[in-house]
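Have a look at this one before I ask anything.
Complex shown without one protein chain; remaining protein chains in place.
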Amino acid sequence: MSDQPLLDRPVTRRAVLVGGSLAGFSAFLAACGTQGTASSPTPGQTATAPPAGTPAATSAPPTTPPVRATYSTELNWANWCCYLDVDPADKTKWKTLEDFKKKYGTTVNYKEVIDANEGFVATIANQIVAGQDPGWDIITVTDWMVARLIRLGWLEKFETANMPNFVANVRDVYKAQTWDAAMAYHAPWQTGMTGIGADTTKTGEITSVKSLFEDDPRWHGKVEFLTEMRDAIGLSMLALGLDPRTPTRDGADKAVALMKRAQAAKTVRDVKGNAYTEDLAAGVAVLVMAWSGDIVGLQAEAPNLKFIFPTEGVMFWTDNVCIPKGAVHKGTAELLIDYCYVPENAAQIEAGVAYVTPVKGVQEIFAASADNKALATDPLRFPPAGLEPKLVPFGILSDEDETYFNEQFATVIGD
Amino acid sequence: MTAEAAPMNRPRVGLLTSIKRLADRYLLMTYTSLAVIYLLLPVAVIILFSFNDPIGRRNFVWQRFSLDAWLNPLGVPGLGESVWLSLVIAFVSTLFATMIGTLMALALVRYEFRGKSLTNSLIFLPMATPEIVMGASLLTLFVSIGNPPFFPLNIVTILIAHILFNISYVVVTVRARLVGFPRHLEEAAMDLGANEWVTFWRVTFPLILPGIVAAALLAFSLSIDDFVITNFSAGQTQTFPMFIYAQARVGVPVQVYVIGSIIFLVAVISVGLTTLAGRRQSSG
Partner (left out) sequence: MGGWLYRRRRFIPYLLLVPGLVWLIVFFAYPLTQVFLASFWSGSVQQGYSFSISNWTNYPDAITPVLPHIGRSLLYSFAATVLTLLIAYPLAYTIAMRGGRFKNLLLFLVVAPFFTSFLLRTLSWKIILGDDGVVFGPLKGLGLLPEDFRVLATPMAVVAGLTYNFLPFMTLPIYVALEKIDFRLVEAARDLYAGPWRRSGAIVGALVGGVLAALLAMAFDWSIPITAVLAASFGAFVGSVFVSEAFVRITFPLSLPGVFAGSLLTFIPAMGDYVNAEFLGNPDTRMLGNVIQNRFLTQNNFPEASALSFTLMAGILVVVVIYTKLLGTEQLTNSRI
């Protein structure tokens, strides 16, 4: 695949790793510079890209788009759990949203209603097909789902002229996705990794993703898999020495067989979505497929837990904010997305969300701050340069393959 | 496994018989106490864990006593709205279902008419239908209509569903009260010159009111707790049970246990009060 040119790009000492690709999901990675080192312009940048050589360290000044009369006083945003910063002063509120509301006089109806891409999109599909208001102005979905929604024509096109911060501050590696080369339908929200979460005091040292499928008395009955098909099949393929960048039906069969074998041996306790964190924190699961940001959150209550980068690699993905077709408050949605691309605002979000930010300049803001200095070197927020070849995005699936993969995987989930 | 009192005249008192006598005296009551404890254990856990101070979001392991959640019972984003929505839905659906159901109960008990047994079946069937089937069929209906106010799913569709499943329960409850109704009181009122309307409001209604109140309480509690049917008819609207379900994936916050405890206490108190009031009325 065509990820070589990207991988060859110079990577500096404090390189920040971000996700993205040239050929859809099949490539990823780049580095952006530090302290005045300009990030290399990505080959094939689009017209909306910021001027080449914009220093990442000195982020673009937070420009405020003019408040237009078309902005609504209402905005509806559907997101996943734990994907926004809680207001330290009032735990019932989201700080960034409060700031936004105050600044623009809108109300934001923000709901953590998404638990799985398919399940969530099912709740808006009927409305979109019927040409009605889908109920949300912003939805947050993983990149493969964005690609599908674009293909179906279910997303509104951004008015990028009204989103100067987004255009200026999105990191270069996110650009030039084949399914949205102009970045007119999606704005990256967070990038994350799917690897192993383990209580290493119970499991001992874990290095290989193969451990998830081995029946070992130390974790017998205490293993959990994820319900996201690409994460579970992806990690299983890595364990089998297959490459999830180029998924095949044969690979899916083998991956599913591997998981089913572990289930039949009663190694596996459960297959879950976000809820695996509960079992991990309670200690009833000790070795799980895990999302990187979750483990950071869990460490506060269970310091034994570690996020492990298996030697075979981790699955690498990006969740994006999009505007669904028929959204009533499109202009305000663009305003909010743009607001989150102001580096200072992105840093505030990032301090509360332990994933990889798509916004330039956040690491520098952390490095310069008094309270959040440690975050600038957090490997889960800013994965170190050496890991790049191990960050594996799941390849693009055709509709037929998607159905096939899902059908096979359904036997693992049980539904 | 269940015992009748031991017969009086027994020729010999064996070991088995003495066990049985002991059983008769203590076993059943002990068993019943244990069964009641079993039934109430989860409620006790809910109340206990509403005073927990968990580390992080996960309220599954007892840490230490804390009043924090009780002092700030809505202190989680989205919880307050969902509780409020559930209360509104429970109130409105109870109001409508109680009116509709009471009228039906009156018709069924007071009048003979054609189609009565069919009507009875139609009232009975929703109670014998698994919730998931009722919810799924409503969803299919709403989606195939495909137009407001039935679609997109919203508070209106939730109300339709809640009124639907409540009607049968109201009919059955009010009917039970009407069956033993002293008709001669109404006849006396009519003989004294009251017309049907006045008789209904002055005589019938006050007498069946306890039944109506009981039905309304039942409807309210069914509505505020319904998850399955609501899940199919709510779309993106989040009621309190829907909120719990969504949070269950990531750890149910302590505040949810507080709200659960409050609902329990309020329900117990209001049922207690109605029972007392009913007793006073019937004895007075």
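Structure notes:
For reference, chains read A and B in written order, and residue numbers begin at 1 within each chain.
Following the convention adopted for this analysis, a residue touches a chain if its C-beta (ideal position, glycine included) is under 8 Å from a C-beta of that chain, and two chains touch if they have at least 3 such contacts.
Everything quoted here is computed from the prediction, not taken from an experiment.
Between the chain not shown and the residues B:Val45, B:Leu67 or B:Ala277, the one that touches is B:Val45.
Contact between chain B and the unshown chain involves residues 1-7, 10, 16-17, 19-20, 23, 27-29, 31-32, 35-36, 38-43, 45-46, 49, 60-61, 99-101, 103-104, 106-108, 110-113, 119-134, 136-141, 143-144, 160-161, 163-164, 167, 169, 171-173, 176, 195-196, 214, 218, 221, 225, 227-228, 231-232, 240-241, 244-245, 248, 252, 256-257, 260-261, 263-264, 267-268, 271, 275. Not every partner is drawn; the one left out touches chain A at residues 116, 118-119, 122-123, 125-126, 129, 152, 220-222, 263, 268-271, 282-284, 412-415.
Going forward, only the chains that are shown with their structure count from here on.
As a whole-number value, the distance joining the C-alpha centres of chain A and chain B reads 43 Å.
Those residues of chain A whose C-beta lies close enough to touch chain B in the complex are 78, 81-82, 86, 91-94, 110-113, 115, 123-124, 126-127, 130, 132-136, 272-275, 277-278, 281-282, 297-298, 300-301.
Chain contact summary for the complex, chain B toward chain A: residues 54-56, 58, 60-61, 74-80, 143, 146-148, 151-152, 235-236, 238, 246, 248-251.
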